[in-house]
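Have a look at this one.
Every protein chain but one is kept in place in this view of the complex.
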């Protein structure tokens, strides 16, 4: 792919295309196809956007039908039929079964915009500026979202953003929350935070899973001190961990929930902020955006809910397949105890952390040669991240892991002989 | 529209739907249709997103065909055929004819994200934090973009954002730039800015048009002092003022250009940041986003360029129709000299400012009753903003203005008799 | 002065001692004496701290008497007799004659601390963060005071500090205030400031004198918009311009006045913040400091008022001598039109700005060789600053200027022949 329009005219900021350097043209279900006729198993899944696979036929025909009927495409925040039908489906199929009471805010169609809106609202509601985020966090690339993400940056970002430790290995779990609470309760020179913003499982951060107990403690500190809890469910919501929301496993609720990625079902840009009715104190237009009415996405988002969330069938499938994936990865760890340090993650987002920090990228590269697209994550890209579409079967999973196993065997041999 | 899913479940932040309270279902060309069978002439045009009208038939069939062929929808920043074709079209139809040399950065699909990316890059390139924006500016609602927008907010936003005066009435034009330059040149206690961010015509700010001379002066200060110029062409780019970029009228270039809104042609979310090759110093992935590869938008964006920007026909149409609109509005001003204070704007974004600040909203309301959707702008919503799709004909424009004329006559009568 | 305790053990931050490199031991009236028996005419005057000269005999004997009587030296903010007597003298000799109604806040004994206190109070009273300062300003070196001073620094200082242009040459005087007011009145994206902080004449900034008209305009903007006016009279107060306060020439008042330097009369550390009773809304102890009760300074400060401010005699002396100084400097300018660009300043703080920016330092160096201590100021140290004790006579002034004249003649000759 040298001297093509991409390398010549597209900004150097491009990244995935450097790791998976081929030109894709079409896609279906679990697979991507490139211009040279190759077929790739997609374990990247749009970084969590394609939970139901590519070009789901029912969503696709709903799109075509909507287009043919001259359905309105772009509506700002005008009332449209497509939006109404989505709202109704979301209420009846997602919120009502959980006895959840949330209002829906249609934000600009990116996860980051949902986070930006959450930060603004938390500050407005509480009259406080400080937001506490966690090490390893990733909430987006706009300057507000970036200010609560774990980057080694500092100057020039939003004042008042602070980071405490996320409960992954290496620290007595829970002590960081105890310290956080003390700093709030005592006269500490630190203003009370407006909100905590947290992912229940950090994906970009390296597949770190917060325990139910830790999440309950965080939630209880928030409630006790009148601090808003913002859960960023952009990557692990929409069923990725087996339930629609990732935090229900801990029996907690959240004042604000950020959703995006797989929300539209077929990969179209869409984002949502759920907020408790009592904090819906926005003035009209106080947060807006040109593309917050992307009606094509409303259509497929509704179809996705109707197809997959009417009963527990799909949820159970994800849980079982996730359990199966975990077992398979553990087997790999047992087979390659000198290479694999850890199996990490939850549901259908799990991964392997290697002792050698460069190993994950190497395996990803070799997997691509074997026509599997699988990315890495973690602060040092040290984790190989299995993020298949949720519709995957155990058989295909087995096959893919067998390919990875082959790659690891090769690597192992090289290591032994070297 | 009482007690419906919208009022019950959608956040209070919704706004346009309060001004135009009906439920829309379909759209075509210049018109929107609601569930009760009403047909509305659309002078809102997706706040500048629908320059080519709703559901343009050629774009629409390109979409349907792409869907039927299982074209890839969501691709992060992987190489795809749809993206390549868009890049080629943009280079050959937009940049090459102007002898412009820019690289394309596909950002998250909102104008605000393009602005956020521009702010980050300007800081990175220059190693400076300060960005100078202008009174009346609107660049978006995420916290970075908001920090350079004219809102009466302050605390908690990005440090280093400053605002000086935009050249609308009431101040000796140019003196503010003279002062700005002096503060840069003298030992002033103000660090040199990283960038200026400016709209050549402010739409949200009330249809304020910067003169060519003013833009040249700003550009020359930027060049002289090694400050980046960022032009936010999100609303007035893509042909709105008669040329593809709004700033070419002043004979200047810009280091960074933000595009979005009508870029995709049919209203699908898409945004772009153009940057001079010499400042393309991003590390891979330094600014990313889940939906920066919205291929449906790439498809229609390419079609829009091929349909409308292959020759000067469309450009001339916009210029002529814009001139005609200006003349018509001046006639209204002459007819209602006690009501209309000013005709403002450029090309096909022009408007009427009223002496009575509440008048614009009143006229908008009555226009809606007459099935014309037209919004207001300005810090006090004091300007009625004519923003039709660019494909509009003089005849329909004449008809619409005649309706507005009728409304103003009614109002005038009321004023006289009261 | 090589390899002595100073160069070996004192921080590199020391500065005046590099320009006037000798070791001083004693001082009296207008003169300093060094260890080698040299006598220097002191036109530095403690950077404005020694308006009444060194070791004024009456103040000195008051000190000795107080010490012998075991007068309390250090009192925090306890009530002491020395403080009471100072308060009474300040009220009756300074404030009452002007019909001024101010309360006295004894701050930490540095001018900067007075400024810090003013910034804090302005923010507290108004609930706003933004403070507007001016180019060329110098208010002190602590981080708050530095944030409103004209240094080319930026990041990491106090948020909300902004700088607009001070009315020295090169800009249509008054336009910057017009622009400032517009940015306040219009919806500009800039929060209303809490306060303006200004010097009526900038000394460090290069002897820039604000006109009465400009000060009146600034004061009227402040009053109209409910913004506090803070006048930093640290260097030009205490009689330097001919009246006790420097701003009375413009017929204005100030909400807050910062005093220090010559306040104690004999050079002892002391600072004061005067504040209108209606804004004296501090909680007890909200601004404090260990040395705010430096009773030796209270004693001499009272004596200074009693000796010099009981009638207009001293004030008239300063005015006349200042006028005389100005005339003498103008004569120099006429004599050396190719060397001297400008005579600047007011009262007994006036100076010469040279065309050649390095000239002032050269003249200062040569003056030191001739046993006159005179410093430079301005952003580029381009101004030679005559700042004699106010008690100086015309005769000695004439003599000193004659020495400077000799130096300039030498320089002139060198220039001509080179």
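A, B and C label the chains in the order they appear, each numbered from 1.
We take it that contacts are C-beta pairs under 8 Å (C-beta built on N, C-alpha and C of every residue); 3 or more make two chains touch, one makes a residue touch a chain.
Computed from a prediction, not measured in an experiment: that's the story for all the values here.
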| item | value |
| --- | --- |
| Which residue of C:58, C:72 or C:184 touches the chain not shown here | C:72 |
| Touching residues on chain C - with respect to the absent chain | 1, 4-6, 9-18, 20-28, 32, 35, 44, 46-50, 54-55, 60, 63-64, 67-81, 83-84, 87-88, 91, 103-106, 108-113, 116-117, 119-120, 123, 129, 140-145, 147, 155-160, 234, 260-261, 266-269, 273, 275, 280-291, 294, 296 |
| Sites on chain A contacted by the missing partner chain, in the whole complex | 128-130, 133, 135-137, 148-155, 159-160, 162-165, 170-172, 175-176, 178-179, 182-183, 186-191, 379-380 |
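Assume only the chains that are shown with their structure count from here on.
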| item | value |
| --- | --- |
| Rounded Å distance, chain A centre to chain B centre (Cα mean) | 31 |
| Chain A residues counted as touching two or more neighbouring chains | 155-156, 159 |
